[in-house]
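A protein chain is absent from this complex, but the other protein chains hold their places.
Chain nomenclature is as follows: A and B, assigned in order of appearance, with residue numbering initiated at 1 for each chain independently.
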Amino acid sequence: MTGGMGIGVSAPRTEDRRFITGRGRYVDDINLRSQQYAWFVRSPHPHAEVRGVDAADALKMPGVTAVLTGADMQADDIGPLPVAWGITSRDGSPAFEPEYPALATDRVRYVGNPVAVVVAESRTQARDAAEMVNVDYEELESMSSATAAMEEGAPLIHEGAPGNMCFDWEWLPAAMAPDARSNTDKAFEEAAHVVSLELVNNRLAPNAMEPRASLADFNPATGQLTLYTTSQNPHVNRLLLCTATLKMPEHKVRVVAPDVGGGFGSKIYHYAEELTVCWASRRLRVPVKWTAERSESFLADAQGRDHVTRVELALDADAHFTGMRVDTVANLGGWLSAFGPAIPTVFYAPLLAGVYRTPNIYVTVKGVFTNTTPTDAYRGAGRPEACYAVERAVDEAAVQIGMDPAELRRRNFIQPDEFPYQSPVGQLYDSGDFEGCLDLARELNGYEEFAERRRQSQARGKLRGRGMCFYIEACGAAPSQAAGQLGARAGLYEVATVRVHPSGSVQVLTGAHSHGQSHETTFAQIVAERLGIDFGNVEIVHGDTGEIPFGMGTYGSRSLAVGGTALYKALDKVEEKGRKIAAHLLEAEAADIEFTDGQFRVAGTDRAVPFGDVALAAYVPHNYPLQELEPGLEETAFFDPENFTFPSGCYICEVEVDRQTGEVELCDFVAADDFGNIINPMVVEGQVHGGLAQGIGQALLEHCRYTPEGQLLSGSYMDYCMPRADDLPNFVVATRCTPTPFNPLGVKGCGEAGAIGAPPAVINAVLDALRPLGVTHIDMPATPQAVWQAIQAAQSGD
Amino acid sequence: MREFNYYRAGSVRDAAKRLGASGNAMLLAGGMTLLPALKMRLNEPGELIDLAGIDELRGVKLTRKGAHIGATTTHAEVAGNVELRAAVPVLPHAAESIGDPQVRNRGTLGGSLANNDPAADYPAVALALGATIFTNKRKISADDFFVGMFETALGRGEVVTQVLFPKPQRAGYAKFPNPATRYALVGVCVAQFKTGVRVAVTGAGASVYRLPEFEDALDADFSEVALDGLTASAANLNDDMHAGADYRAHLVSVMARRAVSLALD
Partner (left out) sequence: MDATVSFTLNGKNVSAETTGATLLVDLLRNHFGLTGAHVGCDTSQCGACVIHVDGVSVKSCTMLAAQADGSTVETIEGLAANGELHPVQQAFHEHHALQCGFCTPGMIMSAVDLLRRNPRPSEVEVRDWLEGNMCRCTGYHNIVKAVRAAAVAMGEQAS
């Protein structure tokens, strides 16, 4: 009945056809009559006073309509870019939240900080004119690293943030406050072994292949603004445009996120550029379009990670973890991006228990301003950083006490009968089978035969190493009340409408947004399964606030766990109403109607009416219980989860290092994940592959490098090293399943797993290869030069 | 890009005349380095003179003297040339390591040499093989051709027409690619002739250069072992975020050994 494409089937994707034939419709593919083009004047300095903007020469350039500045924006009462999450320092004071104007008014705080915008008839004209805008900058001292920003006498970036400290935070979840600190200290005093590591989590550029773009169209006749924009969450953008920045009522603003070429977090936020084109369109009465060049994306898209962390792990004589201390400095950039303060705190610290029964954990995080592009969520968002700290420390402990790293992990696992498990850092883990995943990964890796493979590598002159990681993450943000208590300024539910047409075909309007995640296919599978109708008769509509009631969008691996559940709940309502209609048609009691395989049936009889007939009756209510029931068949559900979901998994990889050049070759990578129930295995595997590639990229290739002052050195693909096909191996991926009890689908989410688990697995493998040469530490990315230098230093006895 | 005039030349003479007459015209062959530079506005020519329509500039011919390769012959054409693979295999091997397939489909030998990017592959091969660069005006030996970073001996109005690569007894090119660009972080070409061994390095310095010490050692004994104990100097080598001068110097000796090994294969 489902067309063979129900839940659990690797259905080929519905959305593919338009992409493989070149008929996708991305923002830059959309052109409106009379549209003009925006080009941003950006600060070339990491830190400077803006003493004046002289647009006279630019305005004389051909085709130029306007040059607009921060002062113009202020005059029009445009609000600053909002911070969506408030964090409270340990002394009870709120994090310092500077007012972040879309176009700088008095000071620029990173290279690329927008100062003005030129609107012209062509993109080239706008760009040419932008070069003629004279900005009078008074350069100020600056720095790019958070540790430098914390030093005594460092230049001050925001007057309101002494020491460049945005917040100084400690994590004392209600369950164990206020004793976390003293209990943890005590564990260390009594420890048989203590491991201590200083780790750098390298800054990354998300690099969705489609650069950001926005096209705003204000209609003066109706007062209606339509914004086409590269967004993971068009409703959130509308919310922020309407309530915080542009200040228009929601019914006058339509935000469309059409086909979007990848996001990975970077397209969550309400950015300066999309606000500016909306405002410019309203002000100039013409459609205004902006499309980023890649080199602009490197400056203007929120970047990820950038932590310096001291992690310490205490073990008793039996190699049980007894305590962990984590102290992190997080680089927030020159301003706060929307979730900038939340990522290194509430999306980070609560995952620091990993999959282990460590009873005492104490975490402190300092959020620091620097003269760099603001940081925010990038695939994994806080959880890769947490996983890296835990899994590097665990591996180091295994080395120190001379134990097999798999065995050490096994000894400390939370056991299957302990779920739901209350971790000391505040999470209630839903389910998991860590030993099962470990065994599966070991089997896929051929764990026992490693020594032989190492010998073979040696015979070819290569150093072979193996690394392991066990991650757990929190997906499906979020229980709104819990998030609210932690400082969230929005709800985090999701919304779905199921619209059954008279013919029985179905449209789903979902607030989740697919920019590669395959919702058009997987959500349709859920509908096909539930209603017993053909998969081809279901259409998933997303990405348009004009069509979809509401939604919070797609990030944090939440679409299925939260959005899919909203859909499930809406389908419950459809089924319930259908049951009443069927009861009427079958002259039976609703309580006696069963719904299976697309048939409403009087239980225990062969009297049945198909779903399509019920739909038709709802719209042609000639024979219909109109006294009790409205005609029509369309239901909406909002779903707010009671908990996060907790995917987990074990990754094992092997590398070969060329000791002459320092080159690391990834030979094998196996992933054994637990995502709970799976709707479409092929799509899930694809998500894992992509996550792994980004995690491996972080470990071996990628790094946003700045000069100490804050000039971005890796500002294009000439210097920022993107993973390519020949950098990666084939992946071996498999799953085990412990369904989450916290949603009816039993699903957990799979989008970020690979990016979370891969970095420590790879670095553990690189160190395993290099240890025989005396190398004990290496930071990401382990580039050929970094590996060579580490070998040199170890060999020379440094 | 800033606007410019596009002109498709009908002959070398036509191109040279046009180039000489204009104050700010540039030659366009494959455009694989020129067009990206123009997009970044690093150059703002008034006119581009396209050489693509000139048939005489294209093609590979083998003679007793070696391989004659026309200036606008693409990297893909060199890489795929069956005769070259047999006669001077180092050339197609090096051509195959340039850029990516789409770059090889359009990028040209003459363009690469005339641009003299410090990290380009062809200059190392041309210098190691002692190539002769023919222009519309004269012929220039590779030893004289590469002057400095993005700088050659070409004068105003001078157009590279073809390159003669003498056939070595043995040769190998080993490249350690920059992980981001895939240009040569360090590339070393080693070629043995009856008259002696030539070793040329690209990627490491401001421009391609020879390694006399390595050449002497290989003259005495053309083997990897002959290079034992030899190190390349880090003085004046490129130093950037991908590789410091000392790492580059180290890679020079590693790649030299690998080039010898490839030559002996």
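What we mean here is this: a contact is a pair of C-beta atoms (placed from the backbone, for glycine too) under 8 Å apart; a residue touches a chain by one contact, two chains touch by 3 or more.
Since we're looking at a predicted model, the values are computed, not measured.
For the chain missing from the display, the contacting residue among A:Asp72, A:Glu97, A:Glu210 or A:Glu312 is A:Glu210, taking the whole complex into account.
Within the complete assembly, A:Ser716 is the residue of A:Thr105, A:Thr364 or A:Ser716 that touches the hidden chain. Per the touch definition above, the residue from A:Gly686, A:Pro744 or A:Gly774 contacting the chain not shown is A:Gly686. Contact with the undisplayed chain is limited, among A:Gly24, A:Gly163, A:Pro621 or A:Pro741, to A:Gly24. Counting the whole complex, the residues of subunit A in touch with the unshown chain are 10, 12-13, 15-26, 28-29, 31, 207-211, 259-262, 264, 293-295, 515-518, 682-683, 685-687, 689-694, 716-718, 722-726, 728, 730-731, 754. Where subunit B meets the omitted chain, the residues involved are 1-6, 8, 28, 31-32, 35-36, 38-40, 47-48, 50, 52, 76, 80, 99-103, 105-106, 181-182.
Assume only the chains that are shown with their structure count from here on.
Centroid to centroid, with C-alpha atoms defining each point, subunit A and subunit B lie 44 Å apart. Subunit A meets subunit B in the complex at residues 124, 128, 660-663, 701, 705, 713-714, 717-722, 783-785, 788-789. Within the complex formed with subunit A, the subunit B residues making contact are 1-3, 176, 179-181, 241-244, 247, 250-251, 254.
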